[in-house]
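Only one protein chain is missing; all other protein chains are in place.
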Amino acid sequence: MAKYSIFNIIKNAFNEDKNWARAWRDPEPKKSYDVIIIGAGGHGLASAFYLAKNHGIRNIAVLEKGYLGGGNTGRNTTIVRSNYMLDENAHFYEKSLQLWEQLSSELNYNVMFSQRGVLNLAHTDSQIDAITRRGNTMRLNGIDAELLDEKQIRKLMPYLDFSNDVRFPIKGGLLQRRGGTARHDAVAWGLARAADSLGVDIIQNCEVIGFEETGNKITVVKTSRGNFNCGKVGFAVAGNTGHLASLINLKLPIESHVLQAFVSEPLKPMIDHVVTFGAGHFYISQSDKGGLVFGGDIDMYNSYAQKGNLPLIEEVVTAGLAMIPSLSRLRITRHWGGVMDMSMDGSPIIGKSPIDNLYLNCGWCYGGFKATPGSGWVFAHTIANDEPHRLNKGLNLERFKKGRMVDERGAGPFPNRH
Amino acid sequence: MLIINCPLCGPRDHAEFTYVGDATKNRPENGDSSNDHAWYDFVYLRDNPKGLHEELWQHSFGCRCFVKVLRNTLTHEIIATGMPKDNLILKEKGLELSV
Amino acid sequence: MTEVNTSKNSLRRQSGLAHVINYGQFGNVTLNGPSLFICERHPLTILQLDTNKSKTLTDISNLLNAEFPHTTNTCKGDDERRIIWLGPNRWLIVEPEHGCLQTLIKNEFNSSEVFLTDLSHGKSTVRLRGRKARDVLMKGSGIDWHLNSFGADYCAHTKLFDLAATVDCRDIDVFDIYIARGFAEDFWGTLMDAAAEFGYQVD
Partner (left out) sequence: MFRFQSRQQQRLDDGGQINRLAPINFTFDGKKFIGFDGDTLASALLANGVRLVGRSFKYHRPRGIYSAGIEEPNALVALRSGDRHEPNTRATAIELFPGLEAKSQNRWPNLLLDYLQINNLLSPFLSAGFYYKTFMGLPGWHFYEYFIRKAAGMGDGTKFKDPDKYDKKHVHCDILIVGGGPTGISAAVTAGRAGARVILVDNHPKLGGQLNGERYFLDKKPAHHWVERCVEELDGLENVTIATRTSAFGYYDSDVVNAIESVSDHLPEPLDYQCRQRLWQIRAKKVILATGATERPIVFSNNDRPGIMLASAARRYVNQYAVKPGKKAVIFTNNDDGYKTAFDLARSGVEVVAVVDSRKNIPEHFEKELNEKDIEVIASSVVIDTYGYFGLNSVKIGTLSHDGKTIESNPYIVSADLLAVSGGWSPNVHLYCHSGGEPVYNDSIEAFVPGELSQNGHSAGASRGSFSLTDCLQEGHNIANTMAKALNLEVAEQIIPETNENTIVPIEALWRVPGKGKKFVDLQDDVTESDITLAHREGYVSVEHLKRYTTLGMGTDQGKTSNLNGQAIMAQEKSEPIEKIGTTTFRPPYTPIALGPLAGRDIGLSYKHTRRSAMHNWHKQNGAIFVEAGQWLRPQYYLNEMEQPSKENMDKAISREVQTVRTSVGLVDVSTLGKIDIQGKDSAEFLNRVYTNGWTKLPIGKARYGIMLREDGLVFDDGTTSRLDEFHYFMTTTTSNAAAVLSHMEYYLQVQWPELDVRVTSVTEQWAAMALAGPKSRNVLSKLLPTINVDNESFPFMGVREVDIEGVPARIFRISFSGELSYEINVPADFGEFIWQRILEVGKAHSIRPYGTEAMGIMRIEKGHVAGPELDGRTTAADLGLQKLLSTKKDFIGSKMMDREGLKDKNRPRLVGLVPVDKKSRVKSGAILVKDPTLAPPVPKLGHVSSSAYLSPTLGHPISLGFVSGDIIETTKKIWAVSPLHNENHELEITDPVFYDQKSERLHD
């Protein structure tokens, strides 16, 4: 793998860029793999990368039904943070954040991880209490957090609505400075290039359509490009988990829902942080290209459609204007949807499954992008050792049966409320 | 917008409804520990199909009835609607169940 | 329920809109005058009646000398006594406050057959009248307000300007809108804003 650097850019420029090599191969699939990861999103690719890098397993395939990075990895609002309250989540997401901090150099691919700070606004005393609890917990876990009052927020983000005609005035906010955004596509591409260079076969346009089982084990993975024998199988297909599981008669505590996202016309820098609204569902940041990238709630009904409907858009935009009135005359150029793997307690499931050699990585709800490197790290560990890493022990599938849910919002077994 | 044909009120925007979810789940008897799995299944597990999904919506801004909807989760096409006791999938096959 | 001295109480009943209504002409009133007329209907008796016994319903109908609409989304009667279809086996009886309708029915019928819930104070009622009335409704709700789909004596329970509302088409261009009292002030503001481009009169 030719190293990416400024020197190489200059060198190649004099060759009219004719000498750049492929970022990843387009290999003919082999007959058999030690580990097959299904889904070439960030999680699948990171899992393959860390399986190869940390655990020395090289005979790995990542199967992707479309183009790599085309799932939620390629369509999310790219917020990265580790501001969780419950221990099972907090330590895991913090590990992930630490991996983000070194990901570009680890991959030799600039994923543009931009630690611009994530601020959650609070509008009532009870919300202040809630962010106080969360922030304090973070600090005791060794994670950075600051509580800002209205004055401090006003200084940082004068464009928020501090006027008198505001329905839910801003009372304070919780800031995680190490949080921020990353360039989503670059994450997928950088991971693909790095995994590929360690010998991982990334097979695109290869949809998994079934399995063959012997005993309590998957022996063959059937795909649109033929059948492969497998040692172990990992699911990393996000919103498609329910469907894939149904191919092997597995029912999971997951529902698929659409989440929409939006981008505005490109603008000169105006929003320098990630800001989330507390009196409605809305979050916004500005991409390096200049587009305001924002989103809100899911569309509420089960869906595999990757497209949403207008009522939710109206709701998101209304919340957006309540937070930043000056957005009103700006325009959106595009909006799209992704299919979310909403779990029953709002937290992910990473671990073993009822089938001996099948491992699950799902239930990311709308927060799995930030988990990408961490998820790969612990999933690779779980697959390689056939037991969970210390950081994903609590995020197992059995927790629902046992009454050990990891429910940050306390919303209960209603996936669309998380 | 999904336009849902409320069996009572007629076609309405889905924004008038509250989504409840999978309508195929049957609430088990409490029973003893042999029912534990049935309960786990009822409360937590979902078929989550890609394709036809029988689901419940409450017409909360209208007649407040719970309405059963047969919808394709891939295309969002609504194939049929009815009351909670109706079996829409059978109806689709023309084999309406008399309840 | 204690029998109430209605005449005295009618004076004391304070509408949810008491503090926001301004009378007069507003908005884009042209030389042709306002195209909308808006007023509150108050005080009303609004009673929810619920029964699945058809015989009982016939008896009530006779007692009240009023017909019940059996078709979904329809109403019957007039301003003196209006009966609105609410849902399966459920109706809303609306009349100007004069005596105790609830007691009248309660005295005659068994409480395990007829279920009454007084909602007189829980709802605010606004009457919207004029040739632009439908255009205002179109701004707030996705149902088809075209005369052919929503003519006189039709009603709808719908989301109107984001609130749960019952809309009763009293006549071609006359609509009674019922919304929860707590939202009345806010609804009024929204309605005035939506009507401004047409020019309206509040009486």
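In order of appearance the chains are A, B and C, and numbering begins at 1 in each one.
Here is the rule we go by: a contact is a pair of C-beta atoms (placed from the backbone, for glycine too) under 8 Å apart; a residue touches a chain by one contact, two chains touch by 3 or more.
The structure presented is a predicted model; accordingly, all values stated were derived computationally and were not measured.
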| said: Among the chains you can see, which ones touch the chain that has been omitted? | reply: A, B, C
| task | Among C:Asp59, C:Asp79, C:Asp153 or C:Glu185, single out the residue that touches the unshown chain. | result | C:Glu185
| request: Touching the absent chain in the whole complex: find that residue among C:Leu128, C:Cys155, C:Ile177 or C:Ala194. | output: C:Ala194
| remark: It is residues of subunit C that touch the chain not shown, namely 1-2, 4-5, 8-9, 12-16, 18-19, 27-28, 43, 48, 50, 111-112, 115, 117-123, 138-139, 141-144, 146, 149, 162-163, 180-183, 185-187, 189-190, 193-194, 196-197
| note | For subunit A, residues touching the missing partner are 4-6, 8-10, 13-14, 16-18, 20-26, 66-67, 69-70, 74, 87, 91, 104-105, 108-110, 112-116, 123-126, 128-137, 139-142, 145-147, 159, 163, 165-168, 183, 185-186, 189-190, 204, 265-270, 279-280, 286, 288-290, 292, 307, 309-310, 313-314, 317-322, 325-336, 399, 401-405, 407, 409-413
| said: Considering the whole complex, not just the chains shown, which residues of subunit B touch the missing one? | reply: 1-3, 18, 20, 27-28, 30-31, 35, 39, 42-43, 56, 58, 60, 64-66, 75-78, 84-85
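We adopt the following convention: only the chains that are shown with their structure count from here on.
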| field | subunit A and subunit C: spacing of chain centres that average the CA atoms, whole Å | value | 50
| Among the residues of subunit A, which are close enough to touch at least two other chains? | none
| query | Tell me, which residues of subunit B touch at least two other chains? | reply | 1, 13, 15
| Considering the complex alone, what residue numbers of subunit C touch subunit B? | 72-73, 86-88, 142-143, 156-159, 164
| Can you list the residues on subunit A that touch subunit B in the complex? | 240, 242-243, 246, 251-256, 300-305, 309-311, 344, 400-401, 413-416
| message | Quick check: in the complex, which residue numbers of subunit B touch subunit A? | response | 1-2, 13-15, 19, 21-22, 36, 40-41, 43-50, 53, 55, 57, 71, 73-76
